[in-house]
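Report on the structure given below.
Heads up, one of the protein chains got dropped from this complex, but the rest are sitting where they should.
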Amino acid sequence: MIRVSVQPAPIELGIEVAALEERGAGGVATFTGVVRSDDGVTELHLEHYPGMTESALVGIAEQAMARWDLMGVTIVHRVGPMVPGDRIVFVGTAASHRRAALESCAYLIDRLKTDAPFWKRERLGSDSRWVEARDSDGDAAARWD
Amino acid sequence: MIRVSVQPAPIELGIEVAALEERGAGGVATFTGVVRSDDGVTELHLEHYPGMTESALVGIAEQAMARWDLMGVTIVHRVGPMVPGDRIVFVGTAASHRRAALESCAYLIDRLKTDAPFWKRERLGSDSRWVEARDSDGDAAARWD
Amino acid sequence: MAVTVLYFAWVREAVGRGEEKVDPPENVRTLSDLIAWLRGRSDGHAEALADMDRLRAAIDQNFVPLEAELGDAGEVAIFPPVTGG
Partner (left out) sequence: MAVTVLYFAWVREAVGRGEEKVDPPENVRTLSDLIAWLRGRSDGHAEALADMDRLRAAIDQNFVPLEAELGDAGEVAIFPPVTGG
């Protein structure tokens, strides 16, 4: 079971995890990205490429399903404006083996960073700037090739 | 920040995750073990060694804190009777780097399986049996040595 | 050959719009050709598309390298390296 959502609404972690637990696999791994509050950012705005975003995320989820024995994969990404403390992204997997669940979770978030069309703009008080891509994200994604 | 709880009460995942998110690290990884419903088990009973259990879990959490740059580690293990669908165990970590969060989460659950004094008894209808330790758990823990 | 071009993030801001229909000449065969040709449309285009190294692209919603042939693309998107997650 694959669930992908690109949404302006806050990410409801409890509901997402419960849906994965109900797959009956025995193990659920998750990674949640949260807007950091410690670097002066007052607002974060996520732009994306409607249509392509959803199909890119489904593609990443399908690759994870093909690579590990999983009973569920969920990817939820928030778009639009958000503030420190808000969840930006949630990835979760359900599997009988904990290692499959945790490894595939790492795969999903590493791939999402480089293979899905999102762009972050940070506001720091009255200033704002587009976030630059990081080489380390390319390296992290490449370790799965 | 380390939080360890050994409790007969259900594990409140939302509350545990929220506490990790509030560490402000940017990334939270979790692993949740759920009583499986697909192998005829009608009830699971968790016995433990009061006092030693808590100190063993704190020890595992401290080792994770020493090994990765983490802002929070939570280990919650349920004890007593539970039924399929119930959460047995929750481990979660908060870190600025997603890889540290996910790897340390794998470490916590692998270590917990071999280094904390819990014993599972399964009931299958009118039958009941103590669960046997698995060699694969020893192997999984050993990869961190 | 008419094609819809989409822009995102600072490329969109510099161009001044998120979408336009263009009809490039026959000799525009690759994405790189298209980007070079688009630069002539306005000062904003010229600024946004000045440095190929800072640009990434998709054809019909699939990431492709800038050397890719346009073929019979219906939708081309030009944008900075992605920064989601």
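Here the chain labels run A, B and C in written order, and each chain numbers its own residues starting at 1.
By our rule, a residue touches a chain if its C-beta (ideal position, glycine included) is under 8 Å from a C-beta of that chain, and two chains touch if they have at least 3 such contacts.
Just so you know, these numbers come straight off a predicted model, no measurement behind them.
**Q** Could you list, sorted by label, every displayed chain in contact with the chain left out?
**A** Computed over the complete complex, the missing chain touches B.
**Q** Any idea which of B:25, B:41 or B:109 touches the chain not displayed?
**A** Checking the options B:25, B:41 or B:109, the one contacting the hidden chain is B:109.
**Q** Taking the full complex into account, what residues of subunit B touch the chain not shown?
**A** Here the touching residues of subunit B are 33, 46-49, 51-52, 55, 77, 88-89, 109, 112-121, 130-133, 137.
Everything that follows uses one rule, which is that only the chains that are shown with their structure count from here on.
**Q** From the C-alpha centre of subunit A to that of subunit C, how far is it in Å?
**A** 26
**Q** Which subunit A residues sit where two or more other chains touch them?
**A** Expected reply: 33, 109.
**Q** Counting only residues that touch at least two other chains, what does the list for subunit C look like?
**A** Touching at least two other chains: none.
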